[in-house]
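Structure record follows, encoded as structure tokens.
Note that this complex is displayed minus one protein chain, with the remaining chains in position.
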Amino acid sequence: MTKTITDVICPFCGTLCDDIEVVVSDDGKQLLEVYNACVIGSEKFLHSQAKDRVTKPRMRQDDGTWKDVSYDEAADYTAQMLAKAKKPLMYGWSSTNCEAQSVGNEIAEISRACCDNTAAVCHGTTLIAVQDIGLPTCTLGEVKNRADRIIFWGCNPAHAHPRHMSRYSIFPRGFFTGKGQMSRKMIVIDPRVTDTAKMADVHLQIEQGKDYELLNALRVAFKGEWLPDVVAGIPKEKIREAADMMKSGRFGIIFFGMGVTQSLSKNHNIDIAIAVTKDLNEYTKFSIMPMRGHYNVTGSGEVFAWQFGFPYSIDLTRGFARYNPGDTSSIDLLVRGEVDAMFTIGSDPGAHFPISAVKPIANMPSVCIDPHLTPTSGVSKLHVPVAFNGVETGGNCYRMDNVPIDCRKVVEPPAGMLTDEQFLVMVRDRLKKLKGAA
Amino acid sequence: MSEYIIKNGSVFDPVQGIKGDKKDIAIKDGKIADKVSSAAKVIDASGKTVMAGAVEIHAHIAGPKVNLGRIYRPEDKLFSCTPTKGMERMGGGASIPTTFKTGYEYAKMGYTTAMEAAMPPMFAKHVHEEIRDTPIIDEGAFPVFGNNWFVLEYLKNHEIENTAAYIAWLLRVTKGYAVKVVNPGGTEAWAWGLNCLSVNDPVPYFDITPAEIVKGLIEANEYLGLPHSVHIHPNNLGNPGCYETTLDTLRLAEGMKAKNKFGRESVMHLTHTQFHSYKGTNWGDFESGAKEITDYVNQNKNITIDTGNVTLDETTTMTADGPFEHHLTGLNHLKWANCDVELETCAGVVPYIYSPNISVCAIQWAIGLEIPLMMKDPMRCYITTDHPNAGPFTRYPRVIKWLMSKKARDTQINAFKHKDKVLSQTSIGSLDKELSLYELAQMTRAGPAKTLGLGHMCGGLKPGMDADVAVYNFNPDKPVANPDDIETAFSRCAHVFKSGVEVVKHGEIVGTGHKRTLWVNVKVNDNPQVMRDINEKFIKYYSMTQANYEALGHHFVPNPYALEVDATHV
Amino acid sequence: METVTITMKNPPALYLEADNVTPDVFAGKTAAQIAELHVHEGNTTSTLGKYFEVSGNAGATVADTKIVVKGDVKKVKYLGMKMSAGEMVIEGSADQYVGAWMTGGKLLAKGNVEAFAATAMRGGELIVEGNAGNYLGAAYRGDWRGMSSGKILVKGNAGSDIGMYMTGGEIVVNGNVDVHVMTHAEGGKTVIKGNTKSKLGGQLVDGTIIVFGNIETMMPGYKPNGEVELEVDGVKALFSHYIGDMGERHKKKKGAIVYGNLYKKI
Partner (left out) sequence: MTKNITLNLISGRTIQQGVAIESGKEKPSYRTACGIIEMDNADLKALGAWKNTNVRVTSDHGSVIVKAIEATQGPHPGVAFIPMGPWANSIVDPNTYSTGMPTFKGTPVKIEVTINEPILLGIELVQIQCGVKVG
């Protein structure tokens, strides 16, 4: 007999779908089938079952081979590395639960580390913008129930958040949006004709890197002021048309992604998009929301913020928290040569940082805590495989709209494997001894 | 557990009517005791003031909007973060301190219980995660109900029993403490960019008025017999002339009587009264309505209030009154955050500088002090700053100084740039009253505890009550040489005990105590209709499933303390 | 005026935080006392004397104190942070936060300075003979109170985001600048003698930008407003005048809207 577990949370993207059904074997050790998830989510659940999975911590040898070690030895190495370092960087946190993040923060505090999450290469610039200008936003259910103007700016949910449009933004029939998709106008701004753009009522195929100019032009258009003939490759008539469409809705929302956070102007693109949203609230109701990537990058920011006061890129080296991306941010720390040890958990900087920020990792003491083999584990001195969070252990996570959802454990991890939290507790306790803390 | 005896202090305890007598306070097994053994540790409190641990009835200290404030105000922490120290974790933040700092700061000032004043139900897990990380103090959180779709739909037809069943369900799944109402109907209207500025403005689509929402919630609250009354932030906050809306709201409680087993006598708690006591028609002729409001409250014993004192600081405003925050950003042009929460509520956040050089801010400061000075029954008026809205809670010692010393008030008045305006638009200059320590204990201990339905547990020093005790370096037998000495004394306690554990000694944290999450567990008769309605709303309109909604388990509420209510009798 | 000279002798392996190197902290101290001041390398704290050779005693007051920083301080942060008076000369190039939060005095960097120099400057004078990094004279993260007074002169080029949230004072860059100039500013003036890229004056409420060279891409929120003759730094020339940012809010003065001004030399 098999068992079906309902209301399972998908630990892939910030959409954090919580309606997944998973079929497991009677003994709860095997995951057999996954329903309702997108193709990526299904793969995430099913891959946890891979037979060739690494289940023991391993130290990289000089000849490139790996030597299995125990979790105790791995925790010893990690604690000693952190205790010795003058400025360790503890990076990642976005693919683990808030419980583990909390223990991690204790470790960072004791070792006086720099701590950062994947917002560094994702929505960190959004956070900078929010700090500059604020953020009128809402939960995803508000979009489902009320929104009749949906703008996707520099994001491609058809690929990156596959169930976003069906669960929240375009297709669902909500309380005031009984006609579903028919109740909504969809505008997409993207330099490519993305699969999302193909569905739009209006697609502005913007010249890459000129989002700041186009958003400025929209603000000017709202006020009916003078505009140059073409802005960012878009004729002014089309800009005015889009502006009118935005103003004429009853409840609108701008979803934005890495198309704006990572292009020239970065935080300023978001800053002015928020200004656009604020402007629109003079005419109607408008919100804006970042399409957060990792399923718990938002949670990491929340935990950092209530414990240290800042959402990412935090420097604890002086014994108190400091924050200033550009100085305390991972990429800058690595490229500028500011740190002397690297601790990675729940993320893959090896694959997702520019190579010039990866090279220093290979040349310093380094630990990578990750269930997968990754480019990061491939260049780290120690790789600690752990249970899959959200599959083999539960724990609290925050959706892209900051809504907390407690993930579920659906199967047992392979015998003897620890969770992130369990391993971190081992490291913390050792570190306390090394540092002579209580 | 250790025994203690706090000897020879001047004790102020309204619960027992003790007004500064030299008395010994004994602590045993976490409770105040009649006596202790000779092994008890002796705390010499001679020349010091002894009170119960203070009770915060209204502050925004945990949850999504507080954390949004932290996230989006790095400048609130610039040069103010503090290192790990002894038992203390790192801390930071002036107007929105980190959770650790929040717990330490309250404890150092002698506070041992605090209520988070607005919990968006859908974010209960977040609120509880922060409460868990706020050391020492017992905390509860008030879920917001005044714009909740279930409530609007039930009360449109005056379905009190269904409203009550829903309240019981929501308190259980969110581990909530009381029924909070913020800008009733107005926050739902804000989802369309609108507002309800009077108690009779219709709520768009839902065909109900704020008055009907408030009355219905009071009825449901008393039907259930909850520990705390309905806790209300009325419509039209912060606008010149708003005192009339406030009076209209207060009148909704007329004829209502408290029904509960917790000793609570009020049916409505009006919060941050200062923001609701404005006369005038614009910011130019802005004046105090404190007299009108306190006159009404003085006459109506079923109402309690808290003050919402402006502390003249740079701070961060945050409220579920979304349209107000939008209005505020239009006035000061500072960064505006807002989050509408599906089916339930909303929150807005805007930084604000209460500058002593701006006449409106100075008048707000005066109104906040007039209210407690004009209230005849200190058991019905509690000191708050609506942290962080009117100022950070860390300024309580300064507020206490202003309330206890006319000289301190005059010094501040003379320092205002628009002193004449403050004197002409308020009566602060003619109020000679100086709060006594006994009245202070009523306003910060016995009073709020009673109104929260916690009067049997905390807020007093009667044997059998929780041993929450604060000892201040303040000698009531000596004249106050300088009003600033009051502020100094109330800033850092000589000793604080929380449930019998010494948590503060000479102003430093020495223990993290036995922190609890307070919540209210109400048993009601089975109500299949409400259960079906809940189920349907989750299937159709919520963006998460019902099974994932509840805040369950050790991670969220590691040390719960439930106040049990049986409402199955009706 | 007394001069204290500190010369780097043992450069740090990582970076050094030397926020104590200011006339304010040095004032009234002897060379020996100065050598005992704290500096920080990562999470370790040691003394200034471990890294620098210190010679000369400070003046009795801040205004009477001059500091000369010699040797390789490319990896030293926070030099002159929060200085309020006196003088400081950095003979070479320094890292981030040179003169950050300074309120007075005169600070001269003969080489380059990295990002965040003169953050939220409230007074005094910063001269950079080489290039300046990003966020020169900008506000700290989240703060709407950027540079409010004082003067910054960069003889080389400057990076991106100069004068963000500026409310007063003056920045002059003799060379070129990168993207974003005076974003969100509510006052103050920036003069760029060289070329600019794009995003000048975005979301600017009030303030003045004067460009002598090219503007690669003009913000659409700047509306042409004729030509004017201006005298800038003793140079008289004809400029195209633009007002903006037309998309942003503006204050009113006597019923008329006050726009920001952008001048480009013709």
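Chains: A, B and C, in written order; residue numbering restarts at 1 for each.
The definition used in the following text is that a contact is a pair of C-beta atoms (placed from the backbone, for glycine too) under 8 Å apart; a residue touches a chain by one contact, two chains touch by 3 or more.
Values in this document were obtained by computation on a predicted structure and should not be read as measured data.
Though it is not drawn, the left-out chain touches A, C in the full complex. Residue in contact with the omitted chain (choice from C:Ala139, C:Val179, C:Ile192 or C:Ile243): C:Val179.
Of the listed residues A:Lys3, A:Lys84, A:Lys359 or A:Lys435, the one in contact with the hidden chain in the full complex is A:Lys359. When the missing chain is restored to the complex, the residue among A:Met258, A:Val386 or A:Val425 that touches it is A:Met258. Among A:Val22, A:Met90 or A:Ala120, only A:Ala120 touches the chain left out of the display. For chain C, the list of residues touching the undisplayed chain reads 115-116, 133-135, 159-161, 178-179. Residues 12-13, 38-40, 43-44, 47, 50, 60-66, 120-121, 124-125, 128, 156, 158-160, 162, 191-195, 197, 205, 208-209, 258-259, 261-264, 266-267, 293, 313, 325-327, 329-332, 335, 348, 350-359, 361-363, 372-375, 378-379 are the ones on chain A that touch the missing chain.
Quick note on the criterion: only the chains that are shown with their structure count from here on.
Counting steps between touching chains, the shortest path from chain B to chain C takes 1.
When the C-beta pairs in contact are tallied for A-C and for A-B, the bigger tally goes to A-B. Greatest centre-to-centre distance from chain B is found for C, with centres as Cα means.
Centre to centre, using the average C-alpha position, chain B and chain C are separated by 44 Å.
The distance from the centre of chain A to the centre of chain B, each centre being the mean of the chain's C-alpha atoms, comes to 35 Å. Among all residues of chain C, those that touch two or more other chains are 140-142, 144. Among the residues of chain A, those in touch with two or more other chains are 131-132, 316, 318-319, 323-324. By the touch criterion given at the top, residues 140-144, 249 of chain C touch chain B in their complex. Residues of chain A touching chain B in their complex: 6-7, 9, 18-19, 98-99, 102, 109-110, 127, 130-142, 144-146, 167-168, 174-176, 250-251, 278, 281, 284-285, 287, 301-303, 305-311, 316, 318-324, 395-396, 398, 401-406, 438. Taken in their complex, chain C has these residues touching chain A: 13-15, 17, 40-44, 77, 96-97, 115-116, 134-135, 140-142, 144, 165, 179-180, 183-184, 198-199, 202-203, 217-221, 223, 245-248.
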